[in-house]
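Right, I'll just put the structure down here and ask away after.
A single protein chain has been omitted; all remaining protein chains appear in their positions.
Take a look at subunit A:
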Amino acid sequence: MNKLTGYTIKMVHQAFSEKMLTPTSFIDLSLQRTKQNRDLNAFVCVTEDAAETHSIESEKRFYISKQPKVLDGIPIAMKDNFCTSNIPTTCASEMLKNFVPSYDATVYSRLRRAGACLIGKCNLDEFAMGSGTVDSIFGPTRNPWQYDKKKWRISGGSSGGSAVAVASGSCLAAIGSDTGGSTRNPAALCGVVGLKPTYGLVSRHGLIPLVNSMDVPGILARTVEDVTTVLNVVAGPDVNDSTTIKKPFEPITLKDIDLSQVRIGIPKEYHCEGMSREVIDIWGLVADLLEREKAQLEVVSLPYTSASIAVYSILNQCEVASNMSRYDGIEYGLRANVNSSTEELYALTRHQGFNKVVRSRILAGNYFLLTRNYVKYFIKTLKLRRLIMDDFKKVFSPDGGVDLLLTPTTLSDAPLYDEFAAKHNRDQCAFQDYCTQPANMAGIPAISIPITLSRDNLPLSLQLMGPPLSEELMLNVAKKIESLVDFPILK
C-alpha cells in the first residue's frame, strides 16, 4: 500500500523506464487500490475500462514508439463536475444522475493529450455546494487519516473525493474545482497539496459551474512538483472559455530558490476566532522556518477579510440561482413524471432533482436578484468585492508590498463526521472557507501545503497566496516549505 501513497510522477516514470513497473501494471495496481479503499467513497464511478485502454496507449508510447508524454501511465481522477465524453458526469445530484456528456472538459482533454489515464470520477457535495463532501447523493466521502468504520473524519470539500483519491493512493493527481476553497480545503484536511490557480489561467470549459466568476479548476497531488507538472499541462488560453487569460502560458520550472529576496506577509485578520491552537502554532513555526531561510517576514493587514464570507455567500447564491435555471427536465437530466403542465414539470423536476442546500441557495439568490433588491444586495456586494480585491492589490503592490502571504488553510484539523454533519451547511462553509474564499473573491492564486500532523495524527496545512499569475514564485516557495517540513506519508 505504502509505495502507492509515496510515489511521485518522476518516480513512476523512472520505474517505467527501468521496467520495474509498466503503465498497464501500474494502472492495474491503482485500480486494485481503489477497490480496496471502496469504504472511503472517494469515487462516484471507477472508469476501469477507460483506465485500461489509456494505459495500453501509454505503454505503446513508452516502449514501442519510445516517445512518452509527460503524464503517460499516470493515474488521475476527475471531480465529477467535469464533463467527460461518454462517461457519466453527475455533480453528485439526482438531477444529473443519468447525464452522459458528449464532450470533454478542456482540462480533461489536455490531461488525456498528455497521456494521463483516467481512474474514475470523484465524489463531491451536490453541485460543489459544500465544504465537507457530506452532501452527495452517493453518500459522504471519508478521510483516510485515522479512518475507523465507526468514527471517521470528513474529507473536507467540496472536492473531497479528489483529495481522498490522491491521499489514499488511487491516483497521483486529481482535478478538483475551487470556488471558495473547495480544492484547498480537502487537500488541507487530507494532507495533500492543493492548488487554486489564478482565475482565467485554466479553462472552465466543461466544468459544470457553481459561481462562474470565481470557479477555477484546482489541482491536487501529493507533492508540489506533481502539482506543477499537471498545471503545466492544463494551463493556458482556451477559445472555448472567453474568460481565460489570452497571453500564452509559459511552463513553470521549479528550482532551488533563494528566499532572501522574498517578502512574505502574515495577514493579521486571518488570526481569527475559532482557529485552533495547533493551527496557530504551525503558522508561527513555518514563519520561523522561512525567516531562518532569510525570507523577509512582516505582519500585514487585509481589513475587509471579515466581510468576505457574507459577500461570497450572496454572490454565490445569485449565480447559483441563475446557473441552476437550466435544469428544467427538458433537454437532459432528470425529468419528473408529470404532464399536467410545463410549470408543474419544472417544479416537480427541480424539487426531486436538487437537495435542500441547492434549493435554498436558488431561493435566496432569486430573492437578491429581484429588481427591488438588486441595488440593495447585489450591487452592494460587488462594491465590497472590489474593496476585498483592493486589499490584496495594496498588500501586493510592487512598491513596499509583499510577494506572498502565508496563512492557515483551515481553522482546525479534519472534524469528525458526526460533529460536522450536525451543523447547517451555511455554518459549515462559513467556518471552513474563512481563510480560503478571499482568494476566489480576488481571483488570485493560492496553494495549500501539508505541514505536520496534529495531536490526533491528522494533517495540518498552511496556505500561500500571491498576486495574479504569481504561480511560479508561489510554487517554488511552496516546494521550499515542503522540503523544510517533511510531511509524513500516509501509512
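Following the convention adopted for this analysis, contacts are C-beta pairs under 8 Å (C-beta built on N, C-alpha and C of every residue); 3 or more make two chains touch, one makes a residue touch a chain; residues count from 1.
Criterion: contacts and distances are computed from a predicted model.
Trainee: Looking at UniProt, which of "Glutamyl-tRNA(Gln) amidotransferase subunit B, mitochondrial", "RING-type E3 ubiquitin transferase", "Coatomer subunit gamma" or "Prefoldin subunit 4" names the chain that isn't shown?
Mentor: "Glutamyl-tRNA(Gln) amidotransferase subunit B, mitochondrial"
Trainee: Out of A:I9, A:L96, A:L111 or A:M129, point to the residue that touches the absent chain in the complete complex.
Mentor: Touching the chain that is not displayed is residue A:L96.
Trainee: Sort through A:E59, A:E126, A:D328 or A:D391 and give me the one touching the missing partner chain.
Mentor: Selected residue, touching the omitted chain: A:D328.
Trainee: For the chain that's not shown, point to the residue among A:N86, A:N212 or A:T253 touching it.
Mentor: Answering carefully, the residue with contact to the hidden chain is A:N212.
Trainee: Would you indicate which residue among A:Y63, A:F249 or A:Y346 is in contact with the undisplayed chain?
Mentor: Of the candidates A:Y63, A:F249 or A:Y346, A:Y346 is in touch with the missing chain.
Trainee: Footprint of the hidden chain on subunit A, which residues?
Mentor: On the subunit A side, contact with the omitted chain comes from 82-83, 89, 91, 96, 99, 101-103, 105, 204-209, 211-213, 239-243, 246, 318-319, 321-322, 325-326, 328, 330-332, 339, 342-343, 346, 366, 369-371, 374, 378.
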